[in-house]
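Left out: one protein chain. Kept in place: all the others.
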Amino acid sequence: MTVSTPHVEAEHVPVAGPYRRMVKLFFANKLAVTGLIILALLLVFCFLGPLVHPTDQIHTQLADANLAPGTKGHPLGTDDVGRDVLGRLMIGGQTSLEIGIAAGLLATLIGTVWGAIAGYAGGWLDTVMMRVVDAGIAIPALFLLLVSATIFRPTVPVQIVIIGCVSWLVPARLVRAEALSLRSRDFVQAMKAMGGGHGRAVFRHIIPNAIGTVVVNATFQVADAILLIAYVSFLGLGVAPPATDWGAMLSKGISYTYDGYWWLIFPAGIAIVLVVSAFNCIGDGLRDSFEVRLQGR
Amino acid sequence: MTESPALAIRDLRVSFGNGGNGGNGANGGDGGDIVRAVDGVTIDVRPGEIVAVVGESGSGKSVTSMSTLGLLPRTAEVSGSIQVGGVDVTTLDAGRLRAIRGAEVAMVFQEPMTALNPAFTVGWQVAEALRLHIEDMSKKQAYDRAAELLAMVGIRDARRRLDQFPHELSGGLRQRVMIAMAIACEPKVLIADEATTALDVTVQAEILDLLRDLRTRFGMAMLVITHNMGVVADIADRVVVMYQGKVVEQATVEDLFARPRADYTKKLLTSVPRLAPGQRRARTRAREQGEAPALALDNLVVEFRGKGGGTNRAVDEVSLTIGRGEVLGLVGESGSGKSTVGRTAIGLIKPASGAVRLLGEPLTGAKGRDLRRLRRRCSIVFQDPASSLDPRMTVGDCIAEPMVINKVGDRGDRDDRVAALLRSVKLDPAVRSRYPHELSGGQRQRIGIARAIALDPELIIADEPTSALDVSVQAAVLDLFLELQDRLGFACLFITHDLAVVGLVADRVAVMNSGRLVEEGPRDQVLFDPRQDYTRRLVAAAPVPDPAAQRERRAQRLSL
Partner (left out) sequence: MIRFLAKRFGQALVVIALVTVIVFLLLHSVPGGPARGILGPQATTEAIAAFNHEHGFDRSLPEQYWMYVSGLLRGDLGESYTLNQSVSSLIGQRIPKTLVLTGLSTLLALLIAIPLGVWQGRRRKGLADYAITTLVFIGYATPVFFLALILVIVFAEKIPILPVQAPQAETLAGLFADSRGLILPILAGAIASVAVFSRYMRSAVLDNLAEDYVRTARAKGASERRVVWLHIMRNSLTPIIAMLGYQLPVLFSGALITESVFNYPGMGLLFWNAAQTSDFPILLGSVLVIAVATVVGSLIADILQAFVDPRVRGAIT
């Protein structure tokens, strides 16, 4: 070769690190930031609220039943056995959020590992693992959950495990699709050519590169888990009293629809809508920032 | 210059603002700064003239071509004028712009695989191009005309093709359909934006012939956007060289190649690898005798499960050997099986039959420790440096990975080695803490090479290592590769579709076609005195960056 080009390469070189750029994009998304703020407020409300507004949620005071909002000491009124609705909203929210977040994360964890292994392995192992997922998905989660609720006594940890175990299927499918395309990518091939093993491929290359899908889906999983737990409680098979959650509160309130006791229905309903939309907004914002990062490559 | 130009671009400036709403700005940089993609470009194309716009990535050549049809994203700010037949398209409203698109100015794009709508038949799409502009044309008339157009662009059996979907056609045929669509309304200006880049050289030659033929038949003005100097030499009357959004030189094709004036043009022309005998410098290393060859393939057969359950023979009884310290160039067109041979040679794909011996030991059937020990002594460099480096790992981790996997040295040793490797590929050791996407394509490929030589391999499989790079970057990377090969003396299977690149690096050349080995021999013999028809056609189809020589080669090829 006759050329001795000093390698001055006139190509565009971005300077920001990958995560900093992502965080910036996330915070530029108004919807995502709104979601984050709503979530933070709700967390503060549910977990720190009882310190400011302590209430007795164990004992019933039938004398104070169905007080309207604005009554002294009961800003949101009381329910049919005289418990303060505002305070009940806080402890009910604790249950909903705890179960939702823990179950969502559990589902994501199981689904990610399952999907990554199936997609990376391919062949018959993939076929077997995915047929199991198909079978699980074919049974609607709510039905399975109701059956389980009649079999096992529904406590918070039991609910977490059961919801986690019925909702890992969707993330498993998503991660498997991702792993399937990642395993043929050159950097995985290069690693194999260097003599790297399957464990390294799955945990060092495939899962970190599927992290976008995983994180985004995790937020949706939490949102769905909160909805699911609300449905189960609404149908009367949620956590056993005196514990409660938003779905159960609404379920009780429904019998008073025609009495005009709106405060037994709307606060809990709106709380569910708020928290679920907050998680969805966050997930959507995350998805956008992950995608742009990938485009910028 | 008596005739008025069919297309006149005057002082065109295009910039992409970031608009401030985050996201969506694939072209935008960070933090709302403005990227000026095209900066004062003036180009005239007269009827019947072919003007080539040449430049590397980021030169603004494609943005220029897109703006002639008003196809830029909304974030683009355009100033200057673009006259088509006396009308300035930059001032037109959406409706009048549509009346011009396809009717006055038509365009052929790079990716024939994705540029056609997969959900409609070919006939429907060509007919649509007609019916959008010719109002009183019935459906039947449009389909009849579509068949004529397909025949005109050299598609045999055009009637039958009308009912086919794009995925049922080969890349070359799809590009012909695109051209048929573009000439449907006999536009005054045809723009071909990298129209042959994704095609094999033999197909490329046919498409270039077709474009030339259409020019003489319809007297269209053609603007050919390309990065390939060979294509320029083959087809252009005049050439516009672009660099970073500006025109650095405009000249007739003969003048440009014979007497380049701008420094950038000179640099570009010297960077283009040329096919000429006896280029490879004398080997500084004497080849050791009596050692087992670095790689020996014996009757290798590789099969993939094809559509509908049948098997598809990707590699068909290929036997090859590469001596220690020798570079064997393996050339072939897409689908020839050359990459499959490379991947099978290093054990990434299992052969259906035949044997692979690496450094004298059998790879086929090797398991566990034996396999790992063998793999330690060879490595692979891939075509696309963007996808061969894990985007989630830092450059340092990428380079250290082979050492980590093979448990070589401790952390300190590895750190030292990474720094030394970065220096030997002429990069600053400080880039180790960066992520691959922060680097340019050329830098990434250097990192790919650094990783490949990390364990001092005796054999490197290089799979199209420079095909994704701009020519000037390619020249520098090839230089580096040759220097390292001289110094470290590894043997190499160099896989490429580019004959000129093979001419630069290889000691011996092997040619593959549809899974079979067609010809093999010393470099000069295969490239300049080929024995097989296929090799002859391949060599003849590759355009050379010299208009006079290319004209001769074209005449020769057409008589072949």
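Read from first to last, the chains carry the letters A and B; within each, the first residue is number 1.
Here is the rule we go by: a contact is a pair of C-beta atoms (placed from the backbone, for glycine too) under 8 Å apart; a residue touches a chain by one contact, two chains touch by 3 or more.
This is a predicted model, so every value here is computed, not measured.
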| item | value |
| --- | --- |
| Residue touching the undisplayed chain, where the options are A:Ala149, A:Ala218 or A:Val239 | A:Ala149 |
| Sole residue of A:Ala141, A:Met194 or A:Val239 that reaches the chain not shown, by the stated touch rule | A:Ala141 |
| Touch list for chain A against the chain that is not drawn | 30-31, 131-132, 134-144, 146-151, 223, 227, 230-231, 234-237, 247, 250-251, 254, 257-258, 265, 269, 272-277, 280-281, 284 |
| Interface residues of chain B (partner: the chain not displayed) | 21, 23-24, 69, 71, 94, 98-103, 106-107, 109, 111, 114-120, 128-129, 132-133, 165, 167-168, 178, 181, 307-309 |
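The rule is short, and it goes like this: only the chains that are shown with their structure count from here on.
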| item | value |
| --- | --- |
| Chain A residues touching chain B - in the complex, by the definition given at the top | 1-7, 9-18, 21, 25, 28-29, 185-187, 189-196, 200, 205, 208-209, 211, 288-289, 292, 294-297 |
| For the chain B and chain A complex, residues of the former touching the latter | 21-24, 26, 29-30, 56-58, 244, 267, 270-271, 273, 279, 343, 346-348, 371-372, 375-376, 378-380, 382-384, 386-392, 401-402, 405-406, 426, 435-443, 451, 470, 472-473, 475-476, 478-480, 482, 504 |
